[in-house]
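For this view, one protein chain was removed and the others were kept in their places.
Naming follows writing order (A and B), and every chain is counted from residue 1.
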Amino acid sequence: MNESTPPPRSAQGAYGIAGEYVTSEAIYKKESDAIFSRRWLCAGRLEELDPSSSCLPITLEKQNLFLVRDESGMIRAFRNFCRHRGSQLVTESNCSSMGKRIQCPYHAWTYSRSGALTSAPNMAENDDFDENSHGLFEVSCEVFGGFIWVNFNPEETVAEWLQPVAKHFQNWQISDLRLGHELVYHVEANWKLIFQNYSECYHCPIVHPMLNRLTPYQGSSNELDEGPILGGPMGLADSSQTMSCDGKYAGPPIGNLTADQLRSVYYFTICPTMFLSLHPDYVLIHRIQRIDTGNSKVVCQFLFPTQSSDQQKLTPDQAIEFWDLTNRQDWNVCELAQKGMSDPAYQPGPYSNLESVVAAFDRNYLSELDSKRD
Amino acid sequence: MNESTPPPRSAQGAYGIAGEYVTSEAIYKKESDAIFSRRWLCAGRLEELDPSSSCLPITLEKQNLFLVRDESGMIRAFRNFCRHRGSQLVTESNCSSMGKRIQCPYHAWTYSRSGALTSAPNMAENDDFDENSHGLFEVSCEVFGGFIWVNFNPEETVAEWLQPVAKHFQNWQISDLRLGHELVYHVEANWKLIFQNYSECYHCPIVHPMLNRLTPYQGSSNELDEGPILGGPMGLADSSQTMSCDGKYAGPPIGNLTADQLRSVYYFTICPTMFLSLHPDYVLIHRIQRIDTGNSKVVCQFLFPTQSSDQQKLTPDQAIEFWDLTNRQDWNVCELAQKGMSDPAYQPGPYSNLESVVAAFDRNYLSELDSKRD
Partner (left out) sequence: MNESTPPPRSAQGAYGIAGEYVTSEAIYKKESDAIFSRRWLCAGRLEELDPSSSCLPITLEKQNLFLVRDESGMIRAFRNFCRHRGSQLVTESNCSSMGKRIQCPYHAWTYSRSGALTSAPNMAENDDFDENSHGLFEVSCEVFGGFIWVNFNPEETVAEWLQPVAKHFQNWQISDLRLGHELVYHVEANWKLIFQNYSECYHCPIVHPMLNRLTPYQGSSNELDEGPILGGPMGLADSSQTMSCDGKYAGPPIGNLTADQLRSVYYFTICPTMFLSLHPDYVLIHRIQRIDTGNSKVVCQFLFPTQSSDQQKLTPDQAIEFWDLTNRQDWNVCELAQKGMSDPAYQPGPYSNLESVVAAFDRNYLSELDSKRD
């Protein structure tokens, strides 16, 4: 399937989700149990875990964890509290001075980078104290495509989970790209509205005039149209090399992309935390984090090939400016939708055929939510 | 009945309302259902709807609406969300550029000023899509006395509702007055405490020394002493022409007021959103809006006769300063009452006969609340 002959698409008479899905605390809690505690969540880029400090406190779904490279160099994730009195262990201010051991700042209980309790002052007096049963609580953590993924209750490996887009990770050599720039946003909208917004270009003519010139909205097609990973390519206009204000490359095209791949941008949503946007010359990532029913945080990262001195210099400014503008246009309409859907009188409307992926996102979401409905 | 021979008044042994009425979320919600969703709410002054833009987003009881003049010039109120994906339609930033049609900023669905869906891009592909069933949701809206009134579930017309004070609207020619000045306040008190405060002058000697000189507190009488509209006149002291810091007119007396009317100020509460204060030379409006159990917003507007060039010039500063001072004195004691009544140990005390209208306000309020008690 390629973008030159898009297949007919249909929203199958589907309607949007009810307003309670973006306002109800109970549904928010149900999402925690049914989705966010069972799915692989993107926790950042491998290169964010600076090898010199090699300890990084993170918050995922309001749960405090820290990432660390263990003695063998493997990335591991632990609950960020001491097994003694519960003090947080790794903080923004102490993480860079944390050495080969993780020492609690309260009573100096000390753990290895594999989570074992190695020292607990004065506890030897306690006859029944067993160091081995007081190691840190570990959370599943894997590295794939250069990203760190965390899962509180995994049912499969990340590789299995990402299989539908594995070939793209390979083609774009995503493991080898490096973080070049980051934009961070607070969006006053439920996380699902941000996913829905990314899943259609029906809004592009009115919301994104510049984007619509680079990739006309009719030129999109769907490679993956059912399930937790959805999306496909949009054809670049003849005058555009990539998505940027001037339409020109930010750097040399990536690796061994095919002619087709060089003339398209591929957009995928990886529910529930990531958007993957593959450009000929760079990869754009959106990491979406829930804050509450009506607020989200979005971290937008630009990944570029590592540069050798004889390569063409990177000129990413036009791409960054383009996506910053496009992002803000999107957050604005997401926030307007949050406001309207929060009205008690709101009733869902019908999807157009251009919103078939939004309908697919809704189906997958509702199905995952129902799988844990109590 | 006039103010020179006030009839005997009695609070009939009544006591104040319990503390829960100013603290309970459940009662707040019950008020929404029993009162605020069934009564005419003042939504502003007609002249605030600038004819050139003729679209005004408003929030009433946390519900987002917009006001618009339809093709025939009639004012209408619509729920402020699109029937497609729920995006808010009219915003502070787009309302002045909204032209003859209401176009959704998300996917460009477009509505007429009468609320009909007139254009929905790409929806023609949906076989079963019926434009006629996707018009905007309308809310009852009427103009009376130059004010815009909105009602989510009307049981009568505004004219029927305001019948008890209709003659005053006529005598003071309120439809023809124009908004001259506005004061806005945030009051940390339940809306009912603000109504109770306005309903008696028992507090005037200690709280309002200046007001008490202009209109001695014993000189009040009640024209309406039962029901949702309450109040009556207070006689001006011989030395005062009107309510203002210097006691002098802010402009020429209004129209054809009688001698009695020129020597009194008439105070009425129109439950649940308006105070109407009729002065010889101007009309003062307080619009009260609930924010939550312990917070309210008050918009205070001064209405003056339109001026012809040969008329005496308006000098409203002394009147504005007087009411700003008086308002702040009132909000202070309302906030003190909110604090004390929020104490779990609070027990209502007895009303004095000078608080007979407060007792009447309570009776009407409790009766309206009970009519929907579940």
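Quick note on the criterion: contacts are C-beta pairs under 8 Å (C-beta built on N, C-alpha and C of every residue); 3 or more make two chains touch, one makes a residue touch a chain.
Only a predicted model underlies this, so the values are computations on that prediction, with no experimental measurement involved.
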item: Hidden-chain contact residue, picked from the options A:Arg69, A:His134, A:Arg178 or A:Arg363; value: A:His134
item: Residue touching the undisplayed chain, where the options are B:Ile27, B:Val68, B:Met234 or B:Ala337; value: B:Ala337
item: Touch with the omitted chain, as defined above, among B:Gly99, B:Pro205 or B:Gly227; value: B:Pro205
item: Residue, one of A:Cys42, A:Cys82, A:Ala189 or A:Cys204, that touches the chain absent here; value: A:Cys82
item: Touching residues on chain B - with respect to the absent chain; value: 11, 13, 16, 19, 196, 202-203, 205-207, 332-333, 336-337, 339-341, 343-350, 352-354
item: Absent-chain interface as seen on chain A, which is shown; value: 63-64, 79-89, 91, 105-108, 120-123, 125-126, 128-129, 134, 137
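Keep this in mind: only the chains that are shown with their structure count from here on.
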item: Centre-to-centre distance between chain B and chain A (centres being mean Cα positions), rounded to whole Å; value: 48
